[in-house]
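Omission of a single protein chain aside, the complex is shown with its protein chains in their original locations.
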Amino acid sequence: TAAAAEATVAVATNFLVPLRSLSEEFAARTGHSLRISSGSTGQLYAQITNGAPYDVFLSADAARPRRLEEAGATLPGTRRTYALGRIVLWSAEPDRVSAGGARALRTLGDGKIAIANPEVAPYGVASQEALERLGFWEPFQDRLVRGINVAQVFQFIGTGNAAMGFIAMSQLAGRPKGGEGSIWIVPPDLHDPIRQDMVLLERAEGNEAAFAFLDFLASPEVLARIESFGYSAPTN
Amino acid sequence: MPAAENPAAPRLEANLRLDRGDFRLEASLDARLSGVTAVFGPSGCGKTTLLRAIAGLEREARGRIAFDGTVWQDDRTFIPTRERRAGLVFQDARLFSHLTVRGNILYGHRRTPADERIFQPETVIRLMALEPLLGRRVSSLSGGERQRVSFARAVLATPRLLLMDEPLASLDQDRKEEILPFIERLAGELAIPTLYVSHEIDEVVRLASDLVLVSDGRVVASGPIEEVSNRFDLRSYAGRLDAGSIIRMRVAGHDEETGITRFAFAGGEVIGPRVDLPEGAAINLRVRSRDVAIALDRPGRTSILNVLPGRVVEIGPNDGPQAHVLLDVGTALWARIMRRSVNELELRPGRPVYALIKAVAVDRRSLGRPTAMDLSLEERDAAPPDGRR
Amino acid sequence: MPAAENPAAPRLEANLRLDRGDFRLEASLDARLSGVTAVFGPSGCGKTTLLRAIAGLEREARGRIAFDGTVWQDDRTFIPTRERRAGLVFQDARLFSHLTVRGNILYGHRRTPADERIFQPETVIRLMALEPLLGRRVSSLSGGERQRVSFARAVLATPRLLLMDEPLASLDQDRKEEILPFIERLAGELAIPTLYVSHEIDEVVRLASDLVLVSDGRVVASGPIEEVSNRFDLRSYAGRLDAGSIIRMRVAGHDEETGITRFAFAGGEVIGPRVDLPEGAAINLRVRSRDVAIALDRPGRTSILNVLPGRVVEIGPNDGPQAHVLLDVGTALWARIMRRSVNELELRPGRPVYALIKAVAVDRRSLGRPTAMDLSLEERDAAPPDGRR
Amino acid sequence: MPFDFEPLWLSIELAAITVAILLAVGTPIAWWLARTRSRLRVAVEAVVALPLVLPPTVLGFYLLLMLGPGGPLGGLLLSVTGSSLTFSFEGLVFASTIYSLPFVVQPVQGAFEAVGRGPLEAAFALRARAFDAFFTVVVPMARRGFITGGVLGFAHTLGEFGVVLMVGGNIPGETRLISIAVFEHVETLNYPAAHALSATLLGFCFLVLLTVYAVNRRFPVHAGR
Partner (left out) sequence: MPFDFEPLWLSIELAAITVAILLAVGTPIAWWLARTRSRLRVAVEAVVALPLVLPPTVLGFYLLLMLGPGGPLGGLLLSVTGSSLTFSFEGLVFASTIYSLPFVVQPVQGAFEAVGRGPLEAAFALRARAFDAFFTVVVPMARRGFITGGVLGFAHTLGEFGVVLMVGGNIPGETRLISIAVFEHVETLNYPAAHALSATLLGFCFLVLLTVYAVNRRFPVHAGR
């Protein structure tokens, strides 16, 4: 149909790997291409409000796309949830947390438990909620270490510095040998949904690639792919 | 010829004032500079500061400096150092540690337009015996080697006025003997007037035609060296500076066999060690007053080869146990003898006497023995436009 | 008394080898050091390097050094500089730029145990006229002021061996006159042997009892100064070093009115400018060979006050137009006269002659005029344990 | 994924340009600081060191504010040149320059002070003009300071990523530097790639530093005795 276009996508780091893989499919299917910039959600937000040349914003939360929309920096009607995050409790030691729930957490002893910083990371908020609902938030205060994001939490645990911690399920899914150590998939009812929203930015006006990408992400095949990356499909 | 008597010599006027903590330089100088003018004074009296101010390195110095008709500095003007073309040999060498000896020596030369250059680097290098050092880093040089490099460097920039701050202080006598005639020629034949700070009385007396006496930041006297150094009112400043008498003579003849040269002057002839000058050449000889004895009778068979008849002109005021006696032997001649002899010999103005001078005490004062310098003068016209290597 | 003749004087043995690019130090020295031993040699011959090696600052120097019975360095030992207690006055002052003059001066003093200290800081400060400078930053000092600080600093650390590298090069004559007697006493009465590098012939001759001649990295001779400086085979090294004759005398009497002192020696009496010593005191006098004339007849009425009868002992080998003639006037006396006079006067060994010496040419050689130093010696015992302020 | 050299070259280019600018800008500042007797000197010294104090991302944030189209500098630039500096290679250069300035100014200033006025005066007396003397005497004698400053500035620009990520926006081929690429690999748990890139970076820098120091060593500035 139309000539091939290019859209610049600003993506929260936790969705970078899935996006890279999806962008090939996108290109194959639509003939358009993506330029991908990644960063933390807060960083991307600050950049966007200061004129960054992005067409599409894939956030790790729901708040910032909304704020951009409120500020009128987006194309109306383009904000939607593209994935729901899942958290898992992970330990590098086999069987340590397989039992799940309070039993798993009780094995912590003097060790450290790592979560993403709830102040800045949606996954951290979910982790905090899960701990609170299981009644461990208060008792663990002195054993809590906070990573800037789940990637850092993964490193804390992977290097054995933290005994266990909450990471994104997508992190394990993205790894060839995702099964090492032990995991417990946190049931969704232990935390509010981690909505990862996207929005087209003002700059995407008339950019066919950007609109095509919006549709692409909502297609059922792609949603299935997103689930395979360790997310839940959005329900809207 | 002392500069003061030479109307063609460039005139240096300086009226400077500079405060440095407790020290105040307040120097007033108005001198015609030709040849070497010695700057003499005790340690810490402000000689270095004065030279620096003349060179334009003391921005805070207030006052006026004019050289050879150009105002270098006054209330409105401040000509920078490089345009003054004042060559400086610093007391502390100040070699460029990142350059080799060659790099140091050629630094100023390369910045001198070819038509202003007087010397070939090779000439100066040979004279200063710097060949073996050329490729060396300056950090490996000995004290005297540094001084030679510093000296060569300044000279090769062909300054209009050379300011030397104890340039030969750590050189041995032989090396000095090589370099002194070179300085004399720079100042004399090449007309690069030179202010020369030195504590070495011998050096001062040998080199300088004029003398600037500095004390406690002030210029207390300046003028021809014999005059200043013999002025009785300046004794306390000039201290042990014993210039003696400088006598202009002509070479009257050589006696190859005994290694003797005869010099003729108004009062007759004097004998001294051989000098390499053709018959008839003019030369300044120096006779120190301490080397002159006085006799009333012509002595008999002695090794004292110079016996000059004359008469007493004046006897200096009381100067401790010693007395300075001015004789007229066809020219003025100072003698320093014990006051007791003045009494014993009943010396008084007008009395006929003989002046006795050992031949070995006759110093040729300028026009040193031939050195690499003589070559340099021949090369001067033949010099290629660029001395770079 | 030259050290070589003094069996109580500490012995310095050095057998050193050090390579520095093209330059090789290969010095062999075995000398008893008492008083001042001058190190003399042309620029770049290795004097500084030799002193540094003796002080233990040249780690790469191979060989053996022993001083006063202690091995400082050999194949296995290397005593560090501070334990050698070799005081160094560097050619380039090397003051501590972060300290004031006072801080510099007291640096070594504070590190010297109270019972080893010989001087009060006040004494040395007074002698060097450093009072007005005490609070100053060293960067504001003049060249001569730096040297004085450097000198004071070294002395106040009470070294066992003092190594001085041209310490007085930029000092004026008056200041030198103040400091030289101090050095003489350091070396003489306080028995701090001193190796003293200088290019100043006058200084060397005045201060040193012994001489080490260095040439091209090697020690070519060492021994009592009169001997070394008069050895004909060393003429080419010793160059223009004219030591003359050093004669031990007693003060025979003063003539206050004429400012004259009479000195008695084996051959009679000599007259010279007044010295401040009591009658009967021993003193070394120096008579330079250039100041001695020879006569066959006793001269008549002249200002030459010293006429010493004697005879010719020896006439030196051909040395250009000049001749060195050794006389016996009751003591050995060298005369330098023109060779022509040797012929004219038909001088030959055994011939009776008169030696003529102007009184103004009689130099007292050591035991200078009284200075702050005299005070310091009195203070020595009364010194409080700590000189800090 | 084939080894992607682009971020490496881009980083080297950025570091080289930044160091060049830092030397050009930092040298006069250092010279002024080393020479002046002005009372301002102390304040300027402190200001030069300040960029260091802020966390890089925060500094980046402020630079973004300042350089963005709404910022004071960015607005000006926009109206003059038609584009602001953010999200461009030029913007990275600007940000790195600000951020690494103290690394260059301070060592160079120290070296200038150590050289002192003496050599300059000697050069003037040898007919050198001010610039000539500065470049042929002062600069070579202060070489150690330039090397220290250049190395710190270069290495720091290579390694820095907070500021450049913020100001540059991680745009492939334009502002995606090797430090950001390494960071991305770590963030996405692609450790082998991170190790490989880091090793490349380290190896490259090690060689560069080795060369710089080896060359420097052959020309010791100061007398060893």
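Order of writing sets the chain letters: A, B, C and D. Residues in each chain are counted from 1.
Quick note on the criterion: a residue touches a chain if its C-beta (ideal position, glycine included) is under 8 Å from a C-beta of that chain, and two chains touch if they have at least 3 such contacts.
Note that the structure is predicted; figures quoted are calculated from it, not measured.
Asks: Could you tell me which of the visible chains the hidden chain touches?
Replies: Taking every chain of the complex into account, the missing one touches A, C, D.
Asks: Out of D:28, D:55 or D:173, point to the residue that touches the absent chain in the complete complex.
Replies: D:55
Asks: Please identify which residue in C:32, C:47, C:136 or C:153 touches the non-displayed chain.
Replies: C:153
Asks: Sort through D:4, D:90 or D:113 and give me the one touching the missing partner chain.
Replies: Considering all chains, including the one not shown, the answer is D:113.
Asks: If the hidden chain were put back, which residues of chain A would touch it?
Replies: Residue positions of chain A that touch the missing chain: 40-43, 45-46, 64, 67, 112, 114, 117, 119-120, 144-148, 152, 155-156, 159-162.
Asks: What does the interface between chain C and the hidden chain look like in terms of residue numbers?
Replies: So the residues of chain C touching the unseen chain are 55-57, 80-82, 85-88, 90, 92, 94-99, 107-108, 111-112, 138-140, 153-154, 157, 159.
Asks: List every residue of chain D that touches the chain not included in the displayed model.
Replies: Residues 41-43, 45-47, 49-50, 52-59, 61-62, 102-103, 106-107, 109-111, 113-114, 116-118, 144-145, 148, 151-152, 155-156, 158-162, 179-180, 182-183, 186, 194, 198, 201-202, 205-206, 209-210, 213-214, 217, 220-225 of chain D touch the chain that is not shown.
The rule we apply is simple: only the chains that are shown with their structure count from here on.
Asks: Return the distance between the CA-based centres of chain B and chain C, expressed in whole Å.
Replies: It comes to 27 Å between the two C-alpha centres.
Asks: Roughly how many whole angstrom separate the Cα centroids of chain B and chain D?
Replies: 55
Asks: Just give me the whole-number Å value for how far the CA centre of chain A lies from that of chain C.
Replies: Here the centre of chain C sits 89 Å away from the centre of chain A.
Asks: Do you know which chain B residues sit against two or more other chains?
Replies: Residue numbers touching two or more other chains: 92.
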